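Of the protein chains in this complex, one is absent; all others appear in place.
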Amino acid sequence: MTDMTASAPAGRAPALAGRVKAAAILFVLFALFPPVVMLADDPFLVLIGTRILAYAIAALALDLILGYGAMVSFGHAAYLGFGTYAVAILSSYGINDIVLQMLGAVVISAVFALVTGAISLRTRGVYFIMITLAFGQMAFFFFISLSAYGGDDGYGLSQRSTLFGTQVLENDFVLFYATLAVLIGLFAICHRIVGSRFGRVLTGIRENPTRMEAIGYAPFRYQLTAFVISGCMTSLAGVLLANQAEFVSPAFMSWHRSGELIVMVVLGGIGTLAGAIGGAVAALLLEEVLGMMTEHWRLWFGLFLVLMVLFSPRGITGLVEKIGKGRS
Amino acid sequence: MSTLEISHLSKSFGALKVTDDVSLTVPSGELHAIIGPNGAGKTTLISQLSGQLRSDAGRIAMDGRDITGTTMPERVHLGLARSFQITQTLPGFTVLENVALAVQARHGSSFRFWARVASEAALNDAAMAALKEAGLDHRAEARASALSHGEHRRLELACALATEPRILLLDEPLAGVGGEDADAFVAALRAMKGRFTMMLIEHDMDAVFRLADRVSVLVYGRIIATGTPDEVRSDPAVRTAYLGEEEENAA
């Protein structure tokens, strides 16, 4: 179902190392992006780059539960929202430090993920998808009715977050590299989690929950833990997105956004971590390119999705696996 | 090693009574075989004992401790393990990883997020020991999905062993295994006798009568006879209800 299962056991350690290498190449390319853009004299591109990196963080976090835990969460945009509103709400109380804002986002997300995850994870399959979607929508409506922060219309930020008391993040380049640093840090954490005792249990539950119970694991607590970790990481992407856009609105947490996050993870190959990052880049670039060509880019994006699923014998997941096999 | 006590255990699916007031005590260290025709409810009984299925009524106890209300993972931690008739493995994992996960469940916390589990020598060594016992150590690095049927049966056994059971429930470990493989398997089971209490469901009568200390005969969810292999073989009720049928089928 994933690279992990597709690769031969003997080539397994190399495959893992290969994935780290793929991620490292991506990170180097990201790091080279701003200087290249400077040459092209289009500083606005740096902001687009920051947005892509922030979504890459969210896709990475989602892959942890979608790819390694087989949990199709359709409400992950809610955590993006918690991150963005943590910036808006805390800064309106004079708390501008990005570390504190991230802390606030993580705390709220952990509570929300713990409660909604505990309810959703008592169910399976179709139920899980629909319930996470519904809870995501609940958060969406909450912020729509939050009139103190603009409700439906959103809320403009008067300034970006501060870093250790300085305003360095006001510089688009610094914000870009800060976002990249968070992405690299979270990738390292995810990579370690996946290879740890916990990660092995999580992947085992994906492979066969009955077997796991028969050797003494109660799947629920491990799945819930992963769900909470993923939600918290996603909220960090939200904090960075709010700074990138200098604006927050419930639009960050619509269910379409949740769907797009899933698309990113699947495009890059689920359960590969580096793939999620690549998938976020690919999906957002596709969006940008189609958007430049036609105002009805969603039509073509949708068509692309449907055709991908229909004409790959085992769906997009199968297609990615096939391509992956061909490469290795 | 533990004593397994089952009293008045029942289970119905709709109007169908699959387990009907079963009472049985398996003393510590015994290898107890359950035989019976297809549809007698043998696998259901194992599932109830292992905690995979909830019982409608009755009581299950280990060494006098009531475990009726516990879940399957909790029972594993108490030392009650099972193998499955239909192989349940983690297909994408290697054989070694399959077994190492079973070891990990009993050794240390699984809420460790940083250290690489693949390089934990203690887990791998214990897993290799279980694999050796099940006769599968030469395939440790193979992916579980690449195993043959017979090897899958061995992996089932190795996983159950790795949980360090005090009572082991084996659901047709020999299903689909023939010839030399079966003989080797029987030898492996015999070697384990006395290390833990075993309850064995098996269709291979030859193997059952060679291995078991005592045998119970389950027909339509009820135990109609319990005794040594010789006693059971000569029990007239058993002959008509079960062994006779087999001979007719064979003829």
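In order of appearance the chains are A and B, and numbering begins at 1 in each one.
Everything that follows uses one rule, which is that a residue touches a chain if its C-beta (ideal position, glycine included) is under 8 Å from a C-beta of that chain, and two chains touch if they have at least 3 such contacts.
Following the convention adopted for this analysis, contacts and distances are computed from a predicted model.
According to UniProt, the chain absent from the figure is "Inner-membrane translocator", selected among "ABC transporter ATP-binding protein", "Putative DNA modification/repair radical SAM protein", "histidine kinase" or "Inner-membrane translocator".
For the chain excluded from display, the touched partners among the shown chains of the whole complex are A.
When you scan A:Val106, A:Ile129, A:Leu157 or A:Ile229 for touch with the missing chain, the hit is A:Ile129.
Only one residue in the set A:Gly150, A:Gly259 or A:Gly291 touches the chain that does not appear here, and it is A:Gly259. Across the interface with the omitted chain, chain A contributes residues 66, 72, 74, 116, 119, 122-127, 129-131, 133-135, 137-138, 141-142, 144-147, 255, 259, 262-263, 266, 270, 296, 298-299, 301-306, 308-310, 315-317.
One rule holds in what follows: only the chains that are shown with their structure count from here on.
The part of chain B that touches chain A in the complex is made up of residues 50, 52, 71-74, 76-77, 81-82, 84, 88-94, 97, 100-102, 104-106, 108-118, 120, 141-143, 145, 159-160, 162-163. Across the complex, chain A meets chain B through its residues 1-2, 4-5, 8-10, 12-13, 192-193, 195-201, 203-204, 207-208, 210-218, 222, 225.
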